[in-house]
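Contents: one structure, followed by commentary.
The complex is shown incomplete by one protein chain, all other protein chains being positioned as in the whole.
Letters A, B and C name the chains as they come in the text, with residue numbers starting at 1 for each one.
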Amino acid sequence: MLLREVEYARPATVEEAITLLSEHDGARALAGGQTLVNVMKARAASPDVLVDLADLTELRTISFSADQSALEIGAMVTNTMVISSSEVEVARPILAEVAATIADVQIRNRGTVGGNVCVNDPTNHYPPLLAALGATFTIRSTSGERTASAEEFFVGVYVTAVSEGELLTKISVPTRKPGTGDAMAGITLGAHGTYVASAVATVSSEGVRVALGCVSSVPVRAMVMEERLAGGDLSEAAVRAAAEGLAASLDPPSDVHANAEYRGHLAEVSAVRAVLQAAERAKG
Amino acid sequence: MNVNGTKELEASREVVWSVINDPAQMAGLMPGVEGFEIKDERHWQAKVKVPLGLGGLKMTIDFEKLEERPPEFASMNAKGKGVGALMNMTTSFALSGEGDHTSMAWAADVKIAGPVGSMGQRVLQPIINQQVENVLTALEVKVAEARAAAEAT
Amino acid sequence: MTAIETEAGTLQKGSAVGQSVPRKEDGRLVQGQGVFFDDVKRKDMGYLHFVRSPYAHATIESIDVSAALEMPGVYGTLTGDEVAILTDPFFQIAAPPGGHVKDYALAVGKVRYLGEPVVAVVAETRELARTAAEYVMVEYEPLDVLVDARAALADGAPVLHEECGGNLSYSGVWEWGDVDAAFAEADHVVSIGELHFDRFNSTPLECGGALVEYNRGTGQWTMYTNNQFPGFAAIMMGPAMRVGLDKLRIVTQDIGGGFGNKITSHPQLVVCCLLARKLKRAIQWTEWRTEFHQSMSHGNERWFENTEVAVKADGTLLGFRTKAIDDAGAYLRYEPLGGVIWSQVAAGMYKWRNIWLEFTQAMTNKAPVSPNRGYSRMQQLWFTERVIDIVAQTLDFDAVEIRRLNFVQPEDMAYETPNGCVYDSGDYPRAMDMALELIGASDIETRRAEAASRGKLLGLGIGSTLDSGTNNFGQSQLINPELQFSGNNEVATVKLDIFGEVVVTLGTTPQGQGHETTAAQVVADILHCDVDVVNVRVGHDSYWNSHAGFSGTYASQFAVTGLSAVKGAADMLAGQMVKLASMVFQCPEEAIELADGFARIKDNHEAALPFMALGAIPNANNAGFPDDPPTMNCRYVYRPPFDVPDKERKFGNLTLTYATQIHACVVEIDPETGVTEVVDYAAVDDCGVRINPQIVEGQVMGATAHAIGAALWESFVYDEDGNLLTPNFYDYHVPHALDMPPLKTGAFESPSPFTPLGTKGMGEGGGGGIHCICSGIQDALRAAGGAIVTDSHNPYHRVWEMLSHPERSRETIEVTSR
Partner (left out) sequence: MEINGTSYERDVPASLLLVHFLRDDLDLTGTHVGCDTGSCGACTVQLGDEAIKSCCMLAVQADGASITTVEGLASDEGELTPLQQSFHEYHALQCGYCTPGMLMSATALLEKNPRPSEHEVKVALQGNICRCTGYWNIIEAVVAVGEKGTR
């Protein structure tokens, strides 16, 4: 409620948007606004210029890369679009499954994938999901286009590899190969609520990838656990053994819902559950 | 909120001390410093824009040196005022070590009030950890520079 | 599942009373045509925004409003210094030391909680007012902060109100029966180190606010607001503002939920009034969610220290001792009334006769507390329910049977408690059996085994509570003998207008309880007309002559006070209608009946006067009658029968009615994470005669949702610096649709012998769900270390701690047996 004064522009093309973002100090891209507008209501941050990406229809598409190896999700694709996308259903259904648990219908209708990852709130759903899936992020600026891996992309809370004057345009997620299973597990504050701890696992012939949310300013890969599971034994006992010590290796933040010890514990439990479910799904 | 840790630095205590005891050098460590003014030996003021991704948080921070025992201990207080946030931080550094190696044990008690404090509660600690990491990385660079400069003379 | 009892000879069930008549209120509300305070607008009104303290405890060194005032579009400001000149401190309910508190509408000299209003800024737009508030420069000098009531009374603790000489607001020992003898007679004494009832409130969806106009000609203020107890607001505001109550007109139409939380908005209303006068324009104030959480009406947080329970070998409970420490927050806005309200249910639903309770209330650097649904009673009821379950587990009694053994029995009714309260009617064992049947308690072991096979811990919980309603305000004298309040009252007027319209005016301020509908039902049955032809005026206006000192909507009383007033007025009108018809037909009154919307001769239905004729005669066509025709405008004041309680013995009847609610639930706990889920829920209500069963059920379901939230997610958590860590719905998680368990309800009626309609107040629900879920969690944990639930609020992390360290809570319980 009651925002500070701000200027507003709604460019028609990506080029125009990038120009606006680079020309104005204190300009921010406005995607779905489901975080940014709320932060502005709290006056915790006050951009000088909002560059509304709503008319950039080219960022609202879900398609396949030329070689069909990746699903390309435009930064302005809403969660609702992800949920109902036949491309997602075929190529990486976990994306739709997770999108359907983000907040509520109204927020899913407006909130975008690009906005969610650029905010990189540690409790958000997409950062650990995309880190586990090995997504790449395409960033455009006046000087051209570059890509970043998830490791490079997520820098800190509210900070990503997208720097001033740049725009995230799309996120590429490898399509699921046969024998791959993905799962997200975690503890939320009430149904579909904010994550207190989360973990995403993907199990495939190439091994296991596990990314944790809520435990740091960026998604954290559970590398030791991944290595221990490289042998392919994904029995419950093996997965639990592999996760041992995971909590102790983390330095999670404390807040009103979980102190560091409990959050670390929840992260470990979530990792086990995500891997077990992913393994189950990998069997088909 | 209390944060603390130990940073190992490859320089003598004297070199490290010269960096952390110099307000101008310290200013260079802080993220987003836009202006800096030394009021007197014990007081200085910085205008910073903490980069918070969603828009910078502008703050005026008043520093006061509380205690110093060269070259092993220093503490100071920083009071920040910005629209939407008030910060009060007491921080201390204890240096130990031999020769060209220094262990810096640091601790900070950070209090943030105002909308940013209440709104950002669940992300505040990660943000502070992140800022601390930035400062320590910058410190490492400054210390290396100072050591090189000292060795050059 | 619903059974109706009609053994008491109260009002004969008519065609409307007892029916689930769909509500009259709904038509406007489903079309978005309700009028809430924020919908009221005036030309050139100024928007008010409060500058609030960022510190929990600090002195105000200086305030500079000049930069704000220089901004174009800023109309003006108000500071604490001005308030201290223009007003006197609010009247204090407390005797000294609490009575020394100087409470003003804005902070004067010092701030005592984070979010406390310090300066008010008024501007042309809402946004500008907020921006200008950022330009008000306030220098603070922070002081040590006190966030724990237990520490507040220690030597050397920071003092909030120097004039009180400490942080104590009220302290008293309450003792009934022969406690020492009870403990001497006991076979077991169970000691419980510490129990904690958490701080939360009902967070009505609409926050506080008002539109306030001042008329310089009459010196009168009109406040369109959502205060739910205007009578209380007026007696607080008038003396402080040095004006008579008739200068303060308080108007409400629709209120977006209240739950007690909207009783104490008088400080903000005073600020609006002062600014309306100062700036010569209407003042609009809307409180936003974060502000509400930081500053408005938290529920009473309470500790129970060193509890001892005297138990016989067969499980009979003889009595208890405990020390209650209550946290009032920074100011005493309605406190220390919580220091006596609890004693309405001192004994809970049980027959123990020997009680010793030391009640101490302290002030801390947290938001002021105020009534919250189940005000001060649910803390005590939770305590008695926790004691029962802890005794049961520790001494190995069955939680159901020990309740059954100790319940006040139906044949004991009306039952006088050790402190002189009278439980009017009820059948607690029957209500419990009904709840257990609804929840499927007989299959619980099968369910437990099935849950165990899924790796879950399953528990059955019971929460039995009383909903005490219709206060005897004489109880206030038990905490401050100087107070001149006793009894209770409520007003209604019922009139017949020129064209035969039946018009009902209430003194209450409904916030969703359906008063328009239930009042119409009562009137329709008495006048023998259709519910649809009864017009019940919407909302409240203190300028209507249907307003008494205790008018308002609070403390579970409308079904008794409000509807008894309505009944009284409608009975009077019916009498007048009969009388007028007898005058017209020149026959004895006994020959006239009201039926089908007519006054007619009983054995000659052709001789019938429609309401229109009856209304027209006295109002517009009254010449030529030998006797004055009746006015057809009837005002009735209902006063429940109360005596002033005995101040020495702290003894007397404090409330008129006691409704029963028994809740039962099944919870499942994930032992790996502590995540607790309520998977099944049943609530049984007995509130005497139900005017509108659907509305009663709606209240029960709403109270249940509040309780589930409070038990698992909702908590106002402060850090050691007095920062509120749950200032919004991100971190203060209230139940949403997907969070609600399946919910079964049951009801039966034990009419109150003490009320004109056989009704009882209901709606608050006594926090039954909180007790119930605590009970269920403790039952589930029996299979995993047997931790004892000692807190009313059990979020996942606390359950996990109980799973990880069950010995920690168990060690706080001791048993001494003979």
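The rule is simple: a contact is a pair of C-beta atoms (placed from the backbone, for glycine too) under 8 Å apart; a residue touches a chain by one contact, two chains touch by 3 or more.
The structure presented is a predicted model; accordingly, all values stated were derived computationally and were not measured.
A.B. asks: Looking at the whole complex, which visible chains does the left-out chain touch?
C.D. replies: Looking at the entire complex, the absent chain's contacts are A, C.
A.B. asks: From the list C:Ala705, C:Leu757 or C:Met802, pick the residue that touches the absent chain.
C.D. replies: Counting the whole complex, the residue in contact with the absent chain is C:Ala705.
A.B. asks: For a quick check of understanding: of C:Gln511, C:Thr657, C:Ser752 or C:Gln778, which residue touches the chain that isn't displayed?
C.D. replies: Missing-chain contact among the listed residues: C:Gln511.
A.B. asks: Write down which of A:Arg60, A:Arg110 or A:Arg221 is the residue touching the left-out chain.
C.D. replies: Selected residue, touching the omitted chain: A:Arg110.
A.B. asks: Using the document's definition of touch, tell me which of C:Thr465, C:Asn728, C:Ser775 or C:Thr790 contacts the absent chain.
C.D. replies: For the chain that is not drawn, the touching residue is C:Asn728.
A.B. asks: Which subunit A residues touch the hidden chain?
C.D. replies: Contacting residues on subunit A, toward the hidden partner: 1, 3-8, 10, 30, 33-34, 37-38, 41-42, 50, 52, 54, 80, 103-107, 109-110, 191-192.
A.B. asks: Which positions on subunit C touch the chain that was left off?
C.D. replies: On the subunit C side, contact with the omitted chain comes from 20, 22-23, 25-36, 38-39, 41, 126-127, 202-207, 254-259, 286, 288-290, 511-514, 694-695, 697-698, 701-706, 728-730, 734-738, 740, 743.
By our rule, only the chains that are shown with their structure count from here on.
A.B. asks: If you tally contacting C-beta pairs, which comes out ahead, A-B or B-C? Let me know.
C.D. replies: A-B
A.B. asks: Counting only Cα atoms for the centres, state how far subunit B is from subunit C in Å.
C.D. replies: Subunit B and subunit C have C-alpha centres separated by 50 Å.
A.B. asks: For subunit A and subunit B, what's the span in angstrom between their mean Cα positions?
C.D. replies: Taking the average C-alpha coordinate of subunit A and of subunit B, the gap between them is 32 Å.
A.B. asks: Could you pull out the residues of subunit A that touch at least 2 other chains?
C.D. replies: 42-43, 194, 255-257
A.B. asks: Where in subunit C do residues touch two or more of the other chains?
C.D. replies: Only 134, 290, 725, 730-731 qualify.
A.B. asks: Provide the residue numbers of subunit B that touch subunit A in the complex, in ascending order.
C.D. replies: Spelled out, the residues of subunit B in touch with subunit A are 51-57, 83-85, 115-116, 119-123, 125-127, 129-130.
A.B. asks: Which of the residues in subunit A end up touching subunit B in this complex?
C.D. replies: 26, 28, 35-36, 39, 42-47, 118-123, 156-160, 194, 216-217, 251, 253-257
A.B. asks: Write out the stretch or stretches of subunit C touching subunit A in their complex.
C.D. replies: Subunit C residues touching subunit A: 49, 126-127, 129-131, 134, 288, 290, 672-673, 675, 713, 715, 717, 725-726, 730-731, 733, 735-736, 738-739, 795-797, 800-801.
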